[in-house]
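Mind looking over this structure? Questions follow.
Removed: one protein chain of the complex. Kept in place: all other protein chains.
Moving on to subunit A:
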Amino acid sequence: MEATVVRTGTEGKTWGGGSKSPLKASYGKMMMWYFITSDALTFSAFLAAYGFSRYKFIDSWPIADEVFNHFPFMHGTDAPMYYVALMTFILIFSSVTMVLAVDAGHQMKKSKVTLYMFLTIIGGAIFLGSQAWEWKNFIKGEYGAVETNGGQIIQFVDAEGERVALEKVAKVLPGDRVEHERKNGLWYVTDDSSLPTYSIDEVKEGFKESNYLVRTQMLDENGAKTILSREESLAMINDNAARVVEGANLTRNEYGPPLFADFFFFITGFHGFHVFTGVLINIIIFFNVIIGTYEKRKSYEMVEKVGLYWHFVDLVWVFVFTFFYLV
């Protein structure tokens, strides 16, 4: 039998198949692109979920400038956004050194690739350290707040509307405060991880004697938090104050809705994990460059592939920066 030759009329066309690879990219590079596509969808799902929760509480969401206003060695000064802006620059710059490494790889300059890869790793490490510091400040909190019976967060301000820390409000009362433990208390209630610095009674007592005011989470038409009058404040504290909140964890935080801290930890944490793995992969490639693996292969495409991943991490940070700190 003779072989049947079928002509489809698509010979020589890319979409007709054949031996040519239509995307003209190596398997590894193409797959890195598709991995990045799927990872981008994961991150956008997280950020969209953040947007969902924020729209749900659109008139009571924390103001980012008030939450993230720390800068190293400038304790107590209000420095909104400077620190994240610095982090953004560090990451963009490490992206630049990465792309310079890729460029040097195209020209087969081993020593230049080594240097730029090294700088990229350093940039990534500095970014990770900065993020740890940011987390530390967020977890520790600054002023402290009170949670009401309904789970809302209320904060203290003085007559000028400046935030007041709990230590100024609370009055230390005599008497023992006992940490609740499962073994000698209610077995179905989890242990207190630690007692807050002041008890709710001390805050209530101190507040009565001060002339401070209560600030709720509700935003007014100017986008500022609503401050109650002295009478309303007293009523709010006496009737509704349930517990003292200091700093942030996954259950409650002194900045506002628990979801705010949950998303902060989850999204910046997931991004930080990407940076961490990016640094690890960069280190592996860095040593491969040093021992001359790619020189022998006569191609530095591997540097290009990890470069794609590293730029993607930078790309995600650009969006996290916008939606957590700016918008």
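We adopt the following convention: contacts are C-beta pairs under 8 Å (C-beta built on N, C-alpha and C of every residue); 3 or more make two chains touch, one makes a residue touch a chain; residues count from 1.
Throughout what follows, contacts and distances are computed from a predicted model.
One subunit of the complex is not drawn; among "NADH-quinone oxidoreductase subunit K", "Aspartyl/glutamyl-tRNA(Asn/Gln) amidotransferase subunit C", "Cytochrome c oxidase subunit IV" or "ABC transporter permease", its UniProt record names it "Cytochrome c oxidase subunit IV". Set against the missing chain, the residues A:148, A:210, A:249 or A:299 yield one that touches it, A:148. Screening A:25, A:132, A:159 or A:250 for touch with the missing chain picks out A:25. Taking the whole complex into account, subunit A touches the unshown chain at residues 14, 22-25, 30, 33-34, 36-37, 40-41, 44-45, 48-49, 51-59, 65, 80-82, 85, 88-89, 92-93, 95-96, 98-100, 102-103, 106-107, 148-150, 152, 216, 218, 223, 236, 240, 304, 307-308, 311-312, 314-315, 318-319, 321-322, 325-327.
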